[in-house]
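As you look at this complex, bear in mind that one protein chain is not there, while each of the others sits in place.
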Amino acid sequence: MSLTHTDQNGHAHMVDVSAKTDSARVARASGRVRAAPATLALICDNGLKKGDVLAVARIAAIQAAKKCWELIPLCHQIPLSGVTVEFELDHDNGTIHIQAQCKTTAPTGVEMEALTAVSVAGLTLYDMCKAVDRGMSIDTVRLETKSGGAGGDWHRGAQA
Amino acid sequence: MSLTHTDQNGHAHMVDVSAKTDSARVARASGRVRAAPATLALICDNGLKKGDVLAVARIAAIQAAKKCWELIPLCHQIPLSGVTVEFELDHDNGTIHIQAQCKTTAPTGVEMEALTAVSVAGLTLYDMCKAVDRGMSIDTVRLETKSGGAGGDWHRGAQA
Amino acid sequence: MSLTHTDQNGHAHMVDVSAKTDSARVARASGRVRAAPATLALICDNGLKKGDVLAVARIAAIQAAKKCWELIPLCHQIPLSGVTVEFELDHDNGTIHIQAQCKTTAPTGVEMEALTAVSVAGLTLYDMCKAVDRGMSIDTVRLETKSGGAGGDWHRGAQA
Amino acid sequence: MSLTHTDQNGHAHMVDVSAKTDSARVARASGRVRAAPATLALICDNGLKKGDVLAVARIAAIQAAKKCWELIPLCHQIPLSGVTVEFELDHDNGTIHIQAQCKTTAPTGVEMEALTAVSVAGLTLYDMCKAVDRGMSIDTVRLETKSGGAGGDWHRGAQA
Amino acid sequence: MSLTHTDQNGHAHMVDVSAKTDSARVARASGRVRAAPATLALICDNGLKKGDVLAVARIAAIQAAKKCWELIPLCHQIPLSGVTVEFELDHDNGTIHIQAQCKTTAPTGVEMEALTAVSVAGLTLYDMCKAVDRGMSIDTVRLETKSGGAGGDWHRGAQA
Partner (left out) sequence: MSLTHTDQNGHAHMVDVSAKTDSARVARASGRVRAAPATLALICDNGLKKGDVLAVARIAAIQAAKKCWELIPLCHQIPLSGVTVEFELDHDNGTIHIQAQCKTTAPTGVEMEALTAVSVAGLTLYDMCKAVDRGMSIDTVRLETKSGGAGGDWHRGAQA
């Protein structure tokens, strides 16, 4: 087993995928923002009056997915064919759950695009709430499922 | 208490900081990547042979700090006067600790820049190791300290 | 009278503002999107159910203001200290009025940032509605007022 | 009839085009900049001495077409296979006519790319002439024709 | 013989490649940085202690290859399927040799991507060493070979 993104000397390269053919691919990632109850209440209130808070985070996430190749140095430029981002407020546990799904038809997968969308959604929520709650944290950003491509499908629960 | 990044109608805006003066500011953020022991061993081996893995993540983090205003929709464009990014491999707990520190002299702070650097460092490590370990997660991305500005200093431990 | 952005040979350059000092500046621009009544009704409905349509256009506008220097080749890189974007639906005349205001403290003005914000808000509205109304147009994108700087204030009505 | 870029809850998403196949597509958009006669004369003079003014606007427009996906939050990343931008000075009516045509082979169309090119050409002309004519406006930015794709062809005159 | 990137009036356009089909393409470019012996020694020392200098230049080069379409106004947006960047220190001649290879499957070639990678690698080396050696120069940035596409193969030695 060895790292794919470095050569035998340990030097970084963009992995050659020229021999791979395009296939339909989907990846879904998730994460959560932990916040104080009062912060969650403010986000909820903003939503009740048709506010922009979750919309801003959703747009930031979609745009970040499209810019993944620019942020992550060795990522390929993948044309996304669809992105969705969902939020769920969990007042009991003081968390905002984030889910992002990305699709493409390409020679390589969109896991990084989905993970980037989740991370930037979390960062954007932090930004908009930081004046009232600097102690927030972004947690458990991880891949949930991926499908398509020669590597086959992967589901978090099924890995054991 | 109300959200600063939305107006009385809940609409997003870039907060007006034109009345604030420049001051020296520092922010430090941290996070961790949880990985399988074999993944940590590969990163460690890469380092032993002078490989690029941690260097790639460090560069990605520094560049992301500079692009924070582009990723986070309501962030101001802050000229950074210094960025450092450090990694620490903790084999016992299967984690890579990430720390980023950003400095500026500006009317508003650099918390988001430091948090963005940590997140993108984590995403870059995920990218380079994902072929061997899709189950990795990025955890506990949070602000550690900030200083400077009218808001005063903030330290994680001191908030209680 | 001659063009400031080209030299005596007609060649483009970024105008030298190194002798100018920072001053507080504000610019406000406006424009309108003309659409079919059914399109306006859909945007209105989306708003009633707390939808994202106007929020997406607002965020796109704010981000475009920050990227103005990248889009307009001879623009200076101006750090914005505040941006607001407002929409008003005028069902009688079948138009969406767009207003953007940008602020900075800089050696040169933010007219282009405000005009870029309005244009990109209009383009984003077109994008989201084009499947139902390809005939929409973006009209009367223009500066309303600017203040600050050696050039003094300017108001549209006062120019005659 | 409903908006395609928001889901049943009104939330924004990047529309899933993964089931669509690539096809050759063309879109042509137009717009005009209204300026004072003296401003048009200066642009004309610049052209007579082989100046850069229209060239700068043309280049800005081509580059903006390539960046459309970055400016318009829900746009797909479309690889353009050709872009042309034309200007026509109409001294009698005090306007500069702008036309842009974009081509691609992709699962979705290039209307937004053509409209963005026209808008940024107009903004760039405004920028270069603003010191002599702040009252300029950008008008009637609209789609003229599109062809290709499942949606079929569309021509402005034919919509009635 | 005429320039392909301008029309019969000399106006710039993005060349229409819509009639061309995708094919596998490779381009390799090279260049060199001339530096004082002491500068080369510092780079070498940095490498001996597993330093980041060459890694930073390599990452900058790979990222620049992906952004070529954004830097070079008339370049098409080409999705790269692989990039490698190599350095060789030549202490006798006081030069660092840079080689970059880019691959794609696209309707047009990747010569500009490879040349951009080499140039940005050189600029990045200059940046990191400029405090000790402002006299460095970047030389002989040129295409070595290209293959694929209707234009056929090209090798530097074979052109005479």
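Per-chain numbering from 1; labels A, B, C, D and E assigned in written order.
Everything below uses one rule, namely that a residue touches a chain if its C-beta (ideal position, glycine included) is under 8 Å from a C-beta of that chain, and two chains touch if they have at least 3 such contacts.
Just so it is clear, the structure is predicted and the values come from calculations on it, not from any experiment.
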**Request:** Tell me which residue among D:G47, D:G94 or D:G135 touches the hidden chain in the full complex.
**Result:** D:G47
**Fill in**
Of the candidates E:K20, E:H97 or E:R156, the residue in contact with the absent chain is E:R156
**Item:** Sole contact to the chain not displayed, among E:V26, E:L80 or E:C129
**Value:** E:C129
**Prompt:** List the chain E residues touching the unshown chain?
**Reply:** 1-6, 9-12, 31, 38, 42-43, 46, 49-53, 55-56, 59-60, 63-64, 67, 70-75, 111-112, 115-116, 119-120, 122-124, 126-132, 134-143, 146, 154, 156, 159
**Item:** Interface with the unshown chain - residue positions in chain D
**Value:** 47, 50, 52, 55-56, 58-60, 63
**Complete:** Residue list for chain B contacting the dropped chain reads 24, 55, 58-59, 62-63, 65-67, 77, 79-86, 103-105
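We take it that only the chains that are shown with their structure count from here on.
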**Item:** Pair from C-D, A-C or B-C with over half of its contact pairs in common with D-E
**Value:** B-C
**Item:** Averaged-CA centre spacing for the pair chain B and chain A, given as whole angstrom
**Value:** 16
**Item:** Separation of mean Cα positions, chain E and chain B [Å, integer]
**Value:** 31
**Complete:** Contacts with two or more other chains occur in chain C at residues 50, 52, 55-56, 58-60, 63, 67
